[in-house]
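Some notes on the structure that comes next.
Missing here is one protein chain; the remaining ones are kept as they sit in the complex.
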Amino acid sequence: MTTETVKKQRWKLNLRDRFQDLPKPARIAAMVVFVVLLYLLPTKAFYENLGFPIPVGSGYLPFYTTGSDMAGVLFQCGYYILLALGLNVVLGYAGLLDLGFFGFFAVGAYTVALLTSPESKLITEYNWLESPWPWLVTVPIAIALAMLSGVLLGWPTLRLRGDYLAIVTLGFAEIIRIVAKNQDWILNGDRGIPSVGHPPGTWPDGEAIFDLEFTPYYWLVLTVIIAVIFLIRNLANSRVGRAWVAIREDEDAAELMGVPTFKFKLWAFAIGAAIGGLSGSLWAGQANFVNSNTFSLENSILVLAAVLLGGAGSIGGAILGGFIVIYLPEWLRSVGDVFGWPTQVEIAGIHIDVSPTSLRFVIFGALLIVVMIYRPQGLWPNRRRAAELKDRQKEVAPVE
Amino acid sequence: MNFDDLIQGFPDLTTTGLAQGSIYALVALGYTLVYGVLRLINFAHSEVFMFGTFAALWTWGIMGYDSNSTRPDLGTALLLILVSLVVASLFSGGVAMAVEAVAYRPLRKRNAPPLVFLISAIGASFVLAELMGAFTERRQQGIPGLLPGEPLFSAGGWTVYPLQLMTFVVALAVMFGLDWFVAKTRFGRGIRAVAQDADTAALMGVNKGRVIALVFLLGGLLAGVAAVFYSMKQGNTRFNVGFLIGLKAFSAAVLGGIGNLRGALVGGLLLGLVESYGAALFGSNWTNVIAFVVLLVLLMFRPTGLLGESLGRARA
């Protein structure tokens, strides 16, 4: 028992504490190097010089997604990371189970699309706007609207607990999607809104920075993520953050101790929603085209999986989780060719497609189960939550 | 808004709503049973149901009936249904128990918090749905019509079809059977004991592991029954049919008060009716919105559902 604990501590020392023990300049330098590395991620040359033995002429690059554009995949990871960070505030900090988080993404994306597209019905049919607005102006509006929808949803529903809240939020996301799909007045359903505006800026040679190339979008989303991280960290360490933790651990006790629980839960909801809306507006700025198809419920589930896979309540965990849920399936697309894996097998006259592209969600699902069994606290857990879990594990029922 | 349709079609809408609601109720029972005992949304239950539809399809296929067959006579049809009920419910029950053994039991041993179960369940649901998708090439498959297609009776704009009646009757019968099982038998007592206080029940000598496995088996069996009637009603199945019906059934369970067996029945039937009337009133593309709005409004006023949570205690 004792040796086990000591070992565990040593393991911890190796990873996190050793970093914390470094002098401050060294820590900052390490962080800067790491961030620079992140900006380099979409560069193909980076993977070619990783030092893994790659046979000459092979199309394979370790970690590089050859089946899908790397910068594009990273951009997707980026806005999922933002979503995970937003949901992490709601779920990880305040402990509110939100199954419909993608609804806020939709609010953000549609706001941007409606205001920036020259083909938006606000311009062509209703003449509310003279001309499309620039993307940059619409982002704060999108965030504000997402925040507002968070408050409007939270106000009546946050009195519900746990699983009831889950189904209500799930309903909310589904309603947003169906409304977007069903009505032709503004959002234009499945036909969607084309020619959505892009972020501003041109290269010295006059070409737009934000056009079809993904790398600039990735850099943009990465910058936004870093800013959001600072914001959330400060928030989590403030009075608000402490109130959230108190609510998560025991809502009744927190209320008795004088924490206005409802107010702080609403704050968590609104802030989470705002980040979700921001993510949606970034995506719309890239996507060129927004229609109701994108906002299916599975996406909300994926974001939830991201947060819990990474470790609820931990910023690092949310980032890792958001990265994995997108990157892993995309990466698996390119793996099959490499191993000479057969794409089809025939069992008793039935043809079964066994290519990794087709089975990638089976693999992903299995991974979710395995991680939850062996690391229920998530891959990169929040320390306090991990400790809570350790306590729980000791309380296993007597008979089992 | 189309009141004409609603008034004119009211009797028919009621029967279709009740038939659909019976299926929701059967699936909802699975959610409610597991929730009552484990406080866990068994996210993979929808896929258990989906496997049931395929089990029914394959059973009929082996017995020589596919979507192109002509309708058999009543006796054969009943026999086919009976066989498929047995096969599909056993198959679904087996899948449900397998999910429990692989995705939940290891977590229970570690006393993981409910959210961890939820993610594991989502993982299981991905695996099951996508495996079936790969196996069936994601193709939609037709299912034969078995019961006679002529109305059982038709009077004054009200028609009732044999299948609708049978679905409703079987759902009620299964429901009462389950109620009796939980209320009167030794196993049922074990379920109620674990639902009330798992640790105390374990100390009193209830084999908790076995009770939980039994609960999953029961949920699976019911999902299998629902799958057979669903298959006959909808006449087709696909690898992704589970998600939507699972969502509806879960909503039905919440509507009636999750963890409450009778609540699942009431919630299921109510949801079926609401959807049916709502679709006539607003157009059937609004069905899901109507269902959710009703759920939201109801939860505002009765936060624990229509009948409240009774299988276990109200949560602290």
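For clarity, chains are labelled A and B in written order, and residue numbers in each chain start from 1.
Here is the rule we go by: a contact is a pair of C-beta atoms (placed from the backbone, for glycine too) under 8 Å apart; a residue touches a chain by one contact, two chains touch by 3 or more.
Throughout what follows, contacts and distances are computed from a predicted model.
Participant: Given the choices "Branched chain amino acid ABC transporter substrate-binding protein", "BIG2 domain-containing protein", "histidine kinase" or "Quinol oxidase subunit 4", state the protein name listed in UniProt for the chain not shown.
Facilitator: Options "Branched chain amino acid ABC transporter substrate-binding protein", "BIG2 domain-containing protein", "histidine kinase" or "Quinol oxidase subunit 4" considered; the missing chain's recorded name is "Branched chain amino acid ABC transporter substrate-binding protein".
Participant: Report, in label order, the displayed chains that the undisplayed chain touches.
Facilitator: Counted over the whole complex, the chain not pictured touches A, B.
Participant: Which residue from A:134, A:194 or A:316 sits in contact with the chain not drawn here?
Facilitator: A:194
Participant: Would you indicate which residue among B:17, B:30 or B:246 is in contact with the undisplayed chain?
Facilitator: B:17
Participant: If you put the missing chain back, which residues of chain B would it touch?
Facilitator: Contact residues on chain B toward the absent chain are 4-5, 8-9, 12-13, 16-17, 19-20, 66-71, 130, 133, 137-142, 144-145, 149, 151, 159, 161, 163, 233-236, 238, 240-241, 243-245, 275-276, 279-280, 283-285, 287-288.
Participant: Hey, which chain A residues sit against the chain that's not shown?
Facilitator: So the residues of chain A touching the missing chain come out as 4, 52-55, 57-60, 62-63, 65-69, 71-73, 75-76, 178, 181-182, 189-192, 194, 212, 214, 283, 286-291, 293-294, 296, 330, 333, 335, 337-340, 349-351, 357-358, 360-361, 370, 374-375.
By our rule, only the chains that are shown with their structure count from here on.
Participant: Could you list, by residue number, the parts of chain B that touch chain A in their complex?
Facilitator: Per the touch definition, chain B meets chain A at residues 35, 41, 102-103, 106-113, 115-120, 122-127, 129-131, 133-135, 137, 198-199, 202-203, 207-209, 243, 247, 250-251, 254, 258, 285-286, 288-289, 292-293, 295-296, 299-300, 303-304, 315.
Participant: Which positions of chain A touch chain B when the two form their complex?
Facilitator: Against chain B, chain A makes touches at 91, 97, 156-157, 159-164, 166-168, 170-172, 174-175, 178-179, 181-182, 297-298, 301, 304-305, 308-309, 312, 350-354, 358-359, 361-362, 364-369, 372-373, 376, 389, 392-393, 395-400.
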